[in-house]
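Complex shown without one protein chain; remaining protein chains in place.
Note that the chains are named A and B in the order they appear, and that numbering of residues resets to 1 at the start of each chain.
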Amino acid sequence: MAIMYKENPLKSVSWEDFQKLDLSAKGAYFVREQKPYHALIAQQFTRPMLDRLCELATRIRRIAKTRGGTLFLQDLLSEKRAMLYFAQPSTRTFLSFYAACQIVGLLPAEVRDTSTSSELKGESPEDSVRTFSSYFDLIIMRHPVGGFAERIAWLLSNTDRPVPVINAGSGKDQHPTQALLDVYTLQRSFERRGGIEGKKIAFVGDLARGRTVRSLAWLLTLYPGVKQYFVAPDSLQIGPDILQFLDHAGMPYEISQDFERVIPEVDAIYMTRIQDEWDTAHESQVLDTSHFHFTKAHLTKLKSDAVIMHPLPRRKEIEAAVDSDPRAVYWRQVRNGMWIRAALILTVFQRDPEVDRYYQDLTS
Amino acid sequence: MAIMYKENPLKSVSWEDFQKLDLSAKGAYFVREQKPYHALIAQQFTRPMLDRLCELATRIRRIAKTRGGTLFLQDLLSEKRAMLYFAQPSTRTFLSFYAACQIVGLLPAEVRDTSTSSELKGESPEDSVRTFSSYFDLIIMRHPVGGFAERIAWLLSNTDRPVPVINAGSGKDQHPTQALLDVYTLQRSFERRGGIEGKKIAFVGDLARGRTVRSLAWLLTLYPGVKQYFVAPDSLQIGPDILQFLDHAGMPYEISQDFERVIPEVDAIYMTRIQDEWDTAHESQVLDTSHFHFTKAHLTKLKSDAVIMHPLPRRKEIEAAVDSDPRAVYWRQVRNGMWIRAALILTVFQRDPEVDRYYQDLTS
Partner (left out) sequence: MAIMYKENPLKSVSWEDFQKLDLSAKGAYFVREQKPYHALIAQQFTRPMLDRLCELATRIRRIAKTRGGTLFLQDLLSEKRAMLYFAQPSTRTFLSFYAACQIVGLLPAEVRDTSTSSELKGESPEDSVRTFSSYFDLIIMRHPVGGFAERIAWLLSNTDRPVPVINAGSGKDQHPTQALLDVYTLQRSFERRGGIEGKKIAFVGDLARGRTVRSLAWLLTLYPGVKQYFVAPDSLQIGPDILQFLDHAGMPYEISQDFERVIPEVDAIYMTRIQDEWDTAHESQVLDTSHFHFTKAHLTKLKSDAVIMHPLPRRKEIEAAVDSDPRAVYWRQVRNGMWIRAALILTVFQRDPEVDRYYQDLTS
């Protein structure tokens, strides 16, 4: 997938042809010199890219432990400016990206209004984003319309002033940096246990809706031997397209409704919220999902070196008393998101080798 | 009150026990090494702390008079990032803190939406703030729920990543940095007249509601000989709890409805707005408060070295024609707020000694 491009690949394809491609084929258009240039879909990341981003995130967080290191990082992209265009409200993802920009020195500006004056004046969404992008060197965007970030990346690639685009969540389908932070959290959790390969990972809750689980399930196929468990009520089970994909990739998995049985077997439990905002007729409300909650009592059943994850926000699917257990890593997951996003931004601008040099000086 | 703590005191107390404490006892939990670590309630400040913050604010404003000094200050906390979380709208307090962060180099990020996406998704307010705080080194927060900032300070103290919390106004009760800026304005105003001690200070207007007067009346008990006048219609007079507190502290005071008589007697007049947003049945509207307005005609009655203060925003309680009189210090009060907040933030991070060193070089 990661072909080396001398030129901007998105310039050489029509929008119509591009749309016909499948996700993996699309991904190749977002990559330059084997690094993400745009970051739009989970499927664009190869295993070497994931390993590299995780390594870089860890180096950045270590460098940031001293004042000198923090100031070094802030200098890296201090000549650049980023626009955070959030047409859908999302305080947590917004702040995570905002902080990531600050860490690497990018000056941020923000558009968080869902209804801008221009839209009122009848401007096309493409014109709006193109205008906003005129002032900045990087666009980080969240949009309710699936594929809109790709459309913008394609559009800007065909102007005099292309800039990279990072997808901070689009429609129901893609939230690639959430997938990156999940991979990073797994990688950190299993760092001294041989990495993610061969681990057993359970997804619990609402697996039918929500892009998080779908993207992560996809990325885990890059790690040989991983066995995935999908634990959910029937009506909220993972989609058949994901299962077909796992079959095709030859990855083992299990479908289950028996959370109690799965808990002691696995190395990681990825809890999710019932996404009732997608309900069409309040169907979630009649569902008893209490059997898919992680309670304090479950801690005794869980392996001593397993981890509990959650993309947050949570409701009742994890009891607050679980928070203080060292295996509950969902608060670390939040912070991991900031570091992996900082790593991604530096990589987009190809400034990652400077981090390596600083890190080598630090550790030698 | 200011006991020296080697450890985080909020970690050693349960939330239930903490809540039972009175304000002075609570205050001790927010202090470390005799400096504010959290800034949550007016009652946590001792007289030495107030004197120190005023001294520091004045040093900062003098250093900021040159470009070199401004850049020195901006470097002090340039490795830190602050979140301004304003769940209630407040443009003036927000901007004052924002500017204070910029002065000392803290990179700010903001959440000013009252309804965030996470709350819509059923997340607890504690989880929301904990998530947001994951990305930042300081939380400056305004919240409609009284005591919520304390709750967050306690909660974060019991995590892997405690960060200081500054209360920018919570519920009806506390707005400690407003009290600090009022003290600072009085201290500046009486700098060449022996300080605040022994001065006569009148509070006028709506003394029953609004946290400003209550906090300042409390802090003034730290200045021997201060006599306080409470000038208001009966239904808006100061609460009996404050009077009991003054009795207990042995501080003189007077209750009055006769503003005309009080004006020539006092060294400072602290005007306030009728806070009819707290009316339950439009009771303020039937009240004739015109006798509690400060007019241009009053200027001739006022001592030549007295000052007129107001926390702003004002309506009609001070005539606009008064603004140009040199004794009207309410616009300076606004700017004092920015400087004292900058002093507080530096103190929270224990970076105040660097200001002293720079200042000594400047003045030697």
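Keep this in mind: a residue touches a chain if its C-beta (ideal position, glycine included) is under 8 Å from a C-beta of that chain, and two chains touch if they have at least 3 such contacts.
Fair warning: this is a prediction, and the values are worked out from it, not measured in the lab.
**Q** Looking at A:G122, A:G194, A:G250 or A:P353, which residue reaches the missing chain?
**A** Per the contact definition at the top, the residue touching the missing chain is A:G122.
**Q** Which candidate, B:R47, B:R92, B:R193 or B:R261, sits in contact with the chain we can't see?
**A** Among B:R47, B:R92, B:R193 or B:R261, only B:R92 touches the chain that is not shown.
**Q** Can you tell me which of B:N8, B:T46 or B:Q102 touches the chain that was removed from the display?
**A** Of all options in B:N8, B:T46 or B:Q102, contact with the hidden chain holds for B:Q102.
**Q** For the chain left out of this view, which of A:K35, A:R130 or A:R327 touches it?
**A** Among A:K35, A:R130 or A:R327, only A:R130 touches the chain that is not shown.
**Q** For review purposes, identify every residue of chain A that touches the missing chain, sorted by number.
**A** The missing chain touches chain A at positions 78-79, 81, 83, 107, 109, 111, 113, 116-118, 120-124, 127-128, 130-132, 134-136, 158-161.
**Q** What does the interface between chain B and the hidden chain look like in terms of residue numbers?
**A** Answer for chain B: residues 67, 70-71, 74, 88-92, 95-96, 98-99, 102, 112, 273, 277, 312-315, 320, 324, 331-332, 334-335, 338 touch the chain left out.
Here is the rule we go by: only the chains that are shown with their structure count from here on.
**Q** Per the centroid of Cα atoms for each chain, what is the distance between chain A and chain B, given in Å?
**A** Chain centroid spacing, chain A to chain B, equals 41 Å.
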